[in-house]
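With one protein chain removed, the remaining protein chains of the complex are shown where they sit.
Labels run A, B and C following the written order; every chain starts at residue 1.
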């Protein structure tokens, strides 16, 4: 059994880790920290866990995290990096669901997250936790920077096109739509039911934190200079993310070959489903599961096949976009079956 | 008083015409037809109209539409064109909310709507009912093809850019999101609450009827050959449409000048609101009103201003996207104040 | 023109007053106060009001409220009573949308609202602002305690039954469901989209502030001692309230007579719609309007008509349940047509 600790278990990525890890047969939950809720049984905050999780939140200093095998940080940006050195010294593996270990470029980190990076020496060895594009490095990692939700969809959607060098990498467009849980469990007026339901809007169009992370990673797969226009939108759904990606083809290619690029890239991936060409994946087809599904389109322009390829990508932002992906990384790091504890049938309807 | 008839008053554009016309001080509702609901008081189907609309539905042959001054067709595609000649002969003005009089190219009509056009001689004189881009023609029109909801946002969003000839017209991208009422009041499984709520998806990505209409109109404003990639999505909201438009700049232009292009274009328009540069319009800020709001963005790419301009456009698809726009056309055709009966404060929250 | 001031215009009842008063032809909005937002144009906070409201929020001390004819308090409980004496002295009429002037019994006020009542001498003359049951007193009032949203539905639903003395007043049950806007525009986790959507729950079942207010008012209409079990629930809709009322009949009465009781009671009421016996009013049939609709049922028990009468009552909690009712009171107090500015057709769908 792997002893697991969770730092910051009161938010949505925290409770999602609890939902998933509770049913993971190789995991023993040993500590969940929350300074504010010290002593409160987890199930009192989340009645969905009544009868399933008997742990109480504990203040960090009582939690004996150094005795864990793996510690997840489901905390705001900037927390994991302050505790990483001590945990690593104690031999604990660490998976940060926030941004502390995502960006290799510390100037970018400081610009977008508004704080200096406190442990660049750990950052050097940190591995970006996107298994489909980084599996070998994850196997050997001690520290994982778990990808952002948007970047997961954008990278898996553009990767086969960049790898094959058939699109103009300098003018990628990612028009993305996220469910409200992506913003976390925060007492903010703009996240109220009355503000977000029966409403739709874009936000952060002039610049969003997930852009530099996505660009840094995508750059690994092409000689071209990556240029990305990323437009996030807020959809009145709880879970779910839909990214509509646009790339302009620079080479002649027929649709069958295009589809084969994707099918070959992901043929052994348990959590990436390449759907038939021309179909429309729905977010709910991944709800509460670790699956990401995608489909390709090549719209006609003025009656003939255009040179724009459209990739539709969906996932549950709290699972493949966050906590599920983190557990997938844990499985890989710990030598478990990669799918252990992650075989949920999506909840539909 | 203008005597108004509505053909096909049982759908959402029909009931929205009723909501708006009931409060229009220059209009006298004289007939609402529905073969299926002949004799049923309108307020029995729509209790929201109890005490406000005393008319009953009547079968078309009883409705004496030829005595009206204006007749709206809130019917499926293909109905208005069969009745147009008789009504015009009787001196009735006609506004079709469906597609019969939108496309000048009858081959396109036949291809996308699956039926031959039955009165091309009327089509010749029909005017495309987008007042902001077509006001003079509307004034003199006897027959209006009321624009589709998506095309209204795409045209008003791209128009100033095309007019100024500063973007690549051959690679326009319109990533659009529509509330469910855009699909009408139809007994279809894929429109059920249980299928559409807590869910998000694209549809018709490989080809959609609104593309040829939009291209035909946009072509009027540029010498370049229009090429449009249009991606519609379904959002779980009742009313509201958000279009995210992407154009690649072909000339150097600063953001102030860009903004001025739009402000100048729409400075006298009562129903187009150009919001400050860099803001994010919400669909609900137009809910139940005839306003269309838009805002411009110019995202950085790799730390410098990119060459992609993003236009965010919102409207209520049932009002400015349909019934409200139709009444705006009626006002213009009949010499009334253009805003008559259309001054509603949007309902928020 | 009536000069109107609004204290506390940033919440939902405040913005709803703005939406309604903007279109009220006898009203001139002169001041909207908010200490926190002093100087901010109202339309910057609520883009739905762009082009319609040019006022900015102003700090209370700058607002010159004593020059108004009527001042609405759309503030938290306890604010209006501190400012009432000064405004009354200046000849201003005052309508409080909070609870300061609802309860005649100051001990009840202090128990449920956790503060002493600061001006019992004003409370003595304050009038409970439910026009249908209190019109004559409202005409002469200087101070109005505007009813709570739940109490409005419960009183109008039970009144004809109590008046006719045909139910057991000591065992009334009100099972009520409110849209989320009823909780106001507050940054609280339990009001987030992610917490309230796709979810349903009761709250405050063991005791709720609206019970004493309702009981105090209902007691006016019967010699029996009122006993009320009131169960509020939170529905994932923005606006709308549905109250399901249960009363046990103590006298033989047939359904036609029962229906006639209600029709007679409300036959001249412009904002109460008694629907046909056995129908099911929907909240949306009143959306964004000042209408309250109700319908009666008399379910069979074991195959014969039971002795329980069920009254279904719906309204928009922000209009008839709050801001619309307040304006209705203002109209009455100021000698205007009672329906002035309140003739909106409900927004459906």
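Basically, a contact is a pair of C-beta atoms (placed from the backbone, for glycine too) under 8 Å apart; a residue touches a chain by one contact, two chains touch by 3 or more.
Not measured: the values here are computed from a predicted model.
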Residue in contact with the excluded chain [from B:108, B:134 or B:181]: B:181
Hidden partner chain, touching residue among C:50, C:77 or C:177: C:177
Among A:15, A:71, A:235 or A:310, the residue in touch with the chain that has been omitted: A:15
In chain C, positions touching the absent partner: 171, 173, 175, 177, 179, 194-195, 197-203, 205-207, 215, 225-231, 233, 235-240, 242, 244, 246, 248, 278, 280-284, 287, 297-302, 306, 308, 310, 312, 314, 349
Where the unshown chain meets chain B, residue by residue: 12, 180-181, 185-189, 191-198, 236, 238
Residues from chain A at the interface with the omitted partner, ascending: 12, 15, 18-19, 22-23, 46-52, 181, 185, 197-198, 238-239, 273, 275, 281-282, 284-289, 291, 293, 318, 343-349
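Simple rule for what comes next: only the chains that are shown with their structure count from here on.
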Interface residue overlap between copies chain B and chain C, same or different (over half shared): same
Chain centre separation in whole Å, for chain C relative to chain A (CA means): 45
Between chain A and chain B, centroid-to-centroid distance (C-alpha), Å: 38
Residues of chain B touching at least two other chains: 197-198, 238-239, 281-282, 284, 287, 349
